[in-house]
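Every protein chain of the complex appears in place save one, which is left out.
Take a look at chain A:
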Amino acid sequence: MDWLTTVDHKKIATLYLIAGGFFFGIGGIEALLIRVQLWKPMNTFLNAQQFNELITMHGTTMIFLGVMPIIFAIMNAVIPLQIGARDVAFPFLNSLGFWTFLFGGLLLNLSWFMGGAPDGGWTAYAPLSSTTYSTTHGVDFYTIGLQIAGLGTLIGGINFLATIITMRAPGMSFMRMPMFTWTTFVTSAMILFAFPAITVGLVLLSFDRILGANFFNVEGGGNPVLWQHIFWIFGHPEVYILILPAFGIISEVVSTFSRKRLFGYSSMVFATILIAFLGFMVWAHHMFTTGMGPVANALFAIATMLIAVPTGIKIFNWLFTMWGGQITFNTANLFAVGFIPTFVMGGVTGVMLGSAPADYQFHDTYFVVAHFHYVIVGGLVLGLFSGLHYWWPKMFGRVLNETLGKIEFWTFIIGFHLTFFLQHFLGLIGMQRRVYTYLPNQGFDMMNVLSTIGAFLMGVGVIVFLINIYITARQPAGVENDPWEDGRTLEWSIPSPPPEYNFKQLPLVRGLDAYWKEKMAGHKEMTPAEPVGPIHMPSPTIIPFVMSVGLFIAGLGFMFTTDDFGNSFLNFMFNKYIVVIIGLGITFGSMIVHSLNDDPGWHIEPEEQGGKGVEA
């Protein structure tokens, strides 16, 4: 119950981590099933329909329900601590964002049990996603589930933006913010501008399917290419929404474990902003083969390749940070260091794909699959593992086991390269993507076997990580404030795990790497910026949970409005929009209840705050 009503950013982080981890597991199992199907030619393990459902759900689940929430978990756990705040700007909305994500994700996965999962690819291109070609309710689960989950992401983005703008500790100017806070800030801004586009896209697609509208239906004058534009004007920035937080994590980890400040801090900030800006300018590089014409193709190709410049700046700054540093290779840093060359490879193939004429060759082959997995898995997932190992002691008061961590790292990264490195060549010799099987003796056979073995090795790595969590959780908690001893930013100046109110007294920030600066000046703690006093806390509330349940019900209701259940009661409930109205009624009703009850919150008095107080 406590967990259903919490508005504490640290607990919400844990919720995001559990739910995201759960969906990541599902996406992983889907990936393994795909790989089992492809391990030999003419395999009959899956049929074409099942294969389509699996790749669609794998891609969708991984991106929207797996890695995004794990990013949000880390952001929630870390951002308020890094900027010296007691919580996020809107704790209520934080909880709402989590629950809408979870119920959206559950709705999407319900499709497996209710007559068929979405099968139009994670990009849901029209007309494949139209009722003509996708006859089950699968795509409806996709549009509505993602709609509800996307709402949560948008809320989260707005919340982080407001938090970082208004809740920074005294003295923390923008140019003193830790790099992970910076990337979170920029990522949230990108979410704010990218997600409304997909919101509209999903509305249009569900109107086409459920209300018989004609947006993407050529017979009624609609335009399928419009879907591609809307999808990718969201979809390409989404890639950077995923990768920028990983950049932030790597910056923190590399500098901590090199015992040096991040090289070129201001150029890192500048590069982050530039990447975000360019990220919005290049969406049509996914559409070179759609027939946009040579001028558009050339412009989008050039804009795409420009992104290599700020990205290159970042890579060199990490290398210079390590240069001459006292490097510690623990698990967190191994993942960070492993990230750098892997991500560079993904970037290089990205530039190759960005060349329009070359893309005519690569398009829809395994070369593309290899490229984006190098970026998303070799970039983001390695970054997430690094961040989880790095902040685990802060979040849970326990350091993860190093031996297991190293086993995890090596199995995962070897498995990863085995799986995806070969897929570049599979693509170059012509193996098509999204096709459920292939003929023997085209030179594909051996590489596919190895690729499948690699995928299972990655699975082993993930399982070792889970074992590590389990074993560590059974040991007593109680690490120091600063278990790495080289912590540079504010989160390391408070106990692990932090008390409910984070900072007993808000700290005074006197420079970049605030905590490190104090340590170098011989201080053990941050100088407080305020006297000890009662701390105001928001009250827990069940309303976000109820609101999300309402949306879930309304979504299901909307999806089945045109169905004939062969049962007059059900027909009445669904066809007359009664279920939709009930669901929305629950959502808006609880919203009204929330707005009528002004939450006065509660206070933690100084006597209850423990530890010794310091006069300001």
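Rule of thumb we're sticking to: contacts are C-beta pairs under 8 Å (C-beta built on N, C-alpha and C of every residue); 3 or more make two chains touch, one makes a residue touch a chain; residues count from 1.
In the analysis below, contacts and distances are computed from a predicted model.
Asker: There's a gap in the complex where one chain should be. From "Sugar ABC transporter permease", "Cytochrome (Ubi)quinol oxidase subunit III", "Ferredoxin oxidoreductase" or "Thiol:disulfide interchange protein DsbE", what does UniProt name that chain?
Answerer: "Cytochrome (Ubi)quinol oxidase subunit III"
Asker: If I consider the whole complex, including the chain that's not displayed, which of A:Thr5, A:Asn214, A:Ser267 or A:Asn575 touches that chain?
Answerer: With A:Thr5, A:Asn214, A:Ser267 or A:Asn575 as choices, the missing chain is touched by A:Asn214.
Asker: With the missing chain put back, one of A:Thr5, A:Asn223 or A:Thr561 would touch it. Which one?
Answerer: A:Asn223
Asker: Tell me which residue among A:Leu4, A:Leu33, A:Leu106 or A:Leu192 touches the hidden chain in the full complex.
Answerer: A:Leu192
Asker: Hey, which of A:Ile12, A:Leu54 or A:Ala89 is the one touching the hidden chain?
Answerer: With A:Ile12, A:Leu54 or A:Ala89 as choices, the missing chain is touched by A:Ala89.
Asker: Sort through A:Met75, A:Leu108, A:Val139 or A:Leu154 and give me the one touching the missing partner chain.
Answerer: Going through A:Met75, A:Leu108, A:Val139 or A:Leu154 one by one, A:Leu154 is the residue touching the chain not shown.
Asker: Spell out, residue by residue, where the missing chain touches chain A.
Answerer: Residue positions of chain A that touch the missing chain: 89-90, 93, 154, 158-159, 161-162, 165-166, 192-197, 199-201, 203-204, 207-208, 211-215, 217, 219-223, 226, 230, 233, 592, 595-596, 598.
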